[in-house]
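Every protein chain but one is kept in place in this view of the complex.
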């Protein structure tokens, strides 16, 4: 996970001192080679092509159809530079696309909108959640999306719907495509939250049956995961809200309704994260008081043992003394009497502790 | 309860990848069969009918009287789809009605308002609170309400008042009916809060008389219940406030006064929830310090026993030594003297502990 | 106190299902019989009368003088209903007057303002604070005040001033009378805060000298009292602020200055409550760390005793062994030597503990 | 200090029931006799006089020069009443001047501004901080300042500058004088913060070297002091901000720049208070964990002693038994053998504890 202290920022320092707009890739290289996929569609037609070089994208610039260029892998800065030049992207936008440590945000550059989001990947059985930065550029009739290239394509469903003419996907404009991509990312959050929810549930069971210091570590791990999730999702709320209420002519009124819907989903995700945070905090409290309770149990046991055997050992000690004149020692049944006394003391102690509910 | 981690979100993932507006029921199926009840009334007349199929509702569309269609059970998506088509509901609205994990909200679709609320059901002696999603659609002279169909009808009183011509119910419009339904839901919150209040009270008594780790678990359970309630009620405040202040022509000025009233009730409910939260937090503090206090008591007991018997056992041990020359052993009253010394030490210790207020 | 969980809301459920505006008294009946007092005054004259029935109030409706109707006891709903009819009060207002679980609020009904406040009563030596709901209706030249009828009249001073022509009371309008009543309630808060302040002070002394688990309970009691006070006073701030800044023609500019003054007092009350809350929280911290400190002291004592006597008992045990050949036992001064050794060990231990500052 | 619970409010109750604007002094009488000092100056001349009676101030009313009337001691209400009458001060202003429990605030009475501030006095070696209420009235060309009269004059520097024609003091108007007085008060806060800072530093050293329960009390004392300071300084921020941005014609544009400067200083003071609060909270955490650590150390010592001597005492006990047939007792070197065994056990235990890092 990238929120490990140090790792997050380590690479950032390579850029220190460079002029603004310098194209330096900050982050982890995820794929071997940048993959470029271009989908061009309108209500009547649909084409899908893959390219190795960015020059192939240029003809689509002038196409009246809606063009969706998807870039998988952002470490080849030369490719991105050419694409940026072709679509007139501001150097600061190009810089932000390459820097995978952005906060989710939307920026309005008159001709186009630039949107940054965080995709979350929850690895199978593993607890770790990793993030992938998704950048979107929305122009009048083109959308460019940049992924880091982590395996598992969340945009597959969107592509499928475009291909199959399902829903309104092909009837509406480029802004609806951007909505679809945001919706795909937010839908994916629910999957990650499910995984986390299951982890919380299984941890809670462990907490009740057998809390160990391992459990404590797991709780803290989840807590940190929550901090991390919150940081990734929280700003998205504002992003979608400003898309929906903003006055950019690039977003049509019909799409705003859909953005309101995805905004609601984001709020729901944030709500769930907050609820999980509260639950994890509650688990920490339970853990700590179960530790106190166990200490209490241990101390009670010690006290019971000491309270029973200390007086008895004292009595045995007394009759182990070597005084010349100790009348009891001479008694015929002295030994049996003393056993009776000791057993009575022991039984009395046990009754006392039972009454005090220590046993 | 549905806020169990994992359960809340598990079903949500079935929809992942579907286009927006896809009608998939998310949640638990509560009834066998969807029940449709149509009430049509104006100041002079009142009819109430039950239907199995949605086609029967169509004639009411054109009726000048106020029509209230109540749907019990939302898992039969085909029925809902037809109804949506008949009343021109937006696909996103239909989607939200079917997804029972919505936050309370109000959405303005020019021709109609769409309102989501959460009904709470506190099961008899049980601690668990379950929620039911209530969706309302307010048109010019019709109201459509969607319930999940949990047993126990909170709208019965509203129906009764419409039948009996009691109050102003039949003189005012569809917006007043919506107000009545919201009011019925909020009134119901007070009942749930009462149940919780009684649980808190009985838990507090237990906390004072005999706190066990069971009590701790109950406190945490209540705490979580509060998180859950808050999540259900808090957004409703905003919903009612925006209905009251909003400028939708569907809500008349006369009704706004009533909405202000139900708004006040919602604030009161939230206030009570917050007070309960504070009380439950205070209970946790008391529990933890009572654990510390008991540890103190246990340790004091151990220390008293050890402090009294260790010196005594030592003395007994001394006179159990086998040295050839130990003058005391030869004394005539050595044994009785040593008993006196030991009893004096014991009494002195007891006085000392009493003075220290340990006894 | 009414914030006991359960009690607050229990009665509320009686109203569940009734139409809005139903007149049901919610709360505790405080007096046998509703008492109606009517004061009519202007700059030149003053009359004060008591009535049993509400009909006697009707003539005052048309009087050009300022009329103040004070109702003591609100459980006789028929009387209130008639009064409401006479002064054209909205059914929702009448409902709120009868429901003693309102939050402080102000509502503007064009012809009149409706204000709800909470009066606090701190019972003599007792810790409990009880509340009484005060409702005020401010019309053009009449004020109607509703009290629950708890003994002890905080409005006595206002009456006195009207009678004696003291201050500007009789020169200014009905709005100034309302200000005077609010001022009387807020002034009363200072008295309650004094009582609480004294309780905190005496509790603090106890905390330093002899903290018991009784102290803990008292701290928690005060904490809860603070939650309760805050809930009663906090919304009043907003109420007065909106009266002062609002644009109701019923409040004249001259009176707004006075409202600003009482607003400042309310803020001061809230400030004091917050300070007390912080102080009580600090007391809880002190209590908990004093419990830890005492545990430390107990454990030190145990450790000192054990560390001194365990080695000594061991030595005594060694020379109590029955080996055939134990040279020391034969020594002439073996016994005295062993005593010397044991005393040296004891003294050494004591010096060690003194150096460690445990003694 | 005045924030002792009870003391703060006790005197306030004397005013309960009096009409608004009643002149009652609330607080502690600080000086024997009210002292009146009048400074009159413009760019060319400067006079400074002391009076006993307020009548002497009247001629200055009409003077074209700037008049600064300073009142030391506010318990002689008759003097203040006359002054208020002479300068047309509203009764509510006079009441607030006399009530030394005001929050800092500014009020705009068209003809004049009324400002309340809190001066802080940190007594030499003592920890206590006491407050003095400073009231300022800013008219067109006069300033009236009211002090409670605590020894030590913080306005001396301002007077000095007026006398010596240093800075712009005499060139600018009455508003600049008010700024100078506020600036003097805020400058004084830095001195108090220094004293507190030194206390925190010395407390921190004690915390590291030898934390006692005395340290805990000192930490809590500082914490409370912080609450108190915050309450005194926080509202001043708003006061200065509203002076600076407000549209009162009494404050000239040239002065607003200076007010922005003193506003920055106030924010800096608040920042420092918040930082100190965080530091003091951190100290409490350290204290509590050092208590836990010491408990751990004590328990380790006890456990080490018990773990070493219990088995040894057991062995000694075994060979103290009086069985007829115990072969070891007959052995020639049995006694020495048993000593060897016991020493080995002891050494082994010590090595074990050293490995566990308990020693």
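Chains here go by letter, A, B, C and D, matching the order in which they are written, and residues are numbered from 1 within each.
Here, a contact is a pair of C-beta atoms (placed from the backbone, for glycine too) under 8 Å apart; a residue touches a chain by one contact, two chains touch by 3 or more.
Just so we're clear, the structure is a prediction, and the values are computed from it rather than from any experiment.
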Legend entry - Chain not shown, its touching partners among those shown: A, D
Legend entry - Per the touch definition above, residue among D:104, D:317 or D:334 touching the missing chain: D:317
Inset, instruction - Check each of D:23, D:150 or D:279 against the chain that is not shown and name the one that touches it. - result: D:279
Inset, instruction - Looking beyond the chains shown, say which of A:42, A:81, A:101 or A:271 touches the absent one. - result: A:101
Inset, instruction - Using the touch rule from the top, list residues of chain D that touch the missing partner. - result: 156-157, 160-161, 166-169, 179-180, 183-184, 187-188, 190-191, 193-194, 196-198, 200-201, 204, 257-258, 260-261, 264, 267-268, 271-272, 275-276, 278-279, 282, 285-286, 289-290, 292-293, 295-296, 299-300, 302-303, 306-307, 310-311, 313-314, 317-318, 320-326, 358
Legend entry - Those residues of chain A which, in the complete complex, touch the missing chain: 3-10, 12-13, 15-21, 90, 92, 95-96, 101-103, 105, 107, 210, 213, 216-217, 220, 223-224, 227-228, 231, 284, 287-288, 291-292, 294-295, 298-299, 301-302, 305-306, 309-310, 312-313, 316-317, 319-322, 326, 328-335, 338
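Just so it is clear, only the chains that are shown with their structure count from here on.
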Legend entry - Groups of chains joined by contact, in the absence of chain C: A, B | D
Inset, instruction - Could you work out the angle of the rotation that brings the CA atoms of chain C onto the matching CA atoms of chain D, rounded to the nearest 5 degrees? - result: 70
Legend entry - Self-contact between copies chain A and chain B, residue sets same or different by half: different
Legend entry - chain B and chain D, separation of their C-alpha mean positions in angstrom: 43
Legend entry - Separation of chain A from chain B, taking each centre as the mean of its C-alpha atoms, in whole Å: 26
Legend entry - Where chain B touches two or more other chains, by residue: 292, 295, 299, 302, 306, 310, 313, 317, 320-322, 326
Inset, instruction - Work through the pairs of chains, note which ones touch, and then classify the graph as line, ring, star, complete or other. - result: line
Legend entry - Every chain pair meeting the contact rule: A-B, B-C, C-D
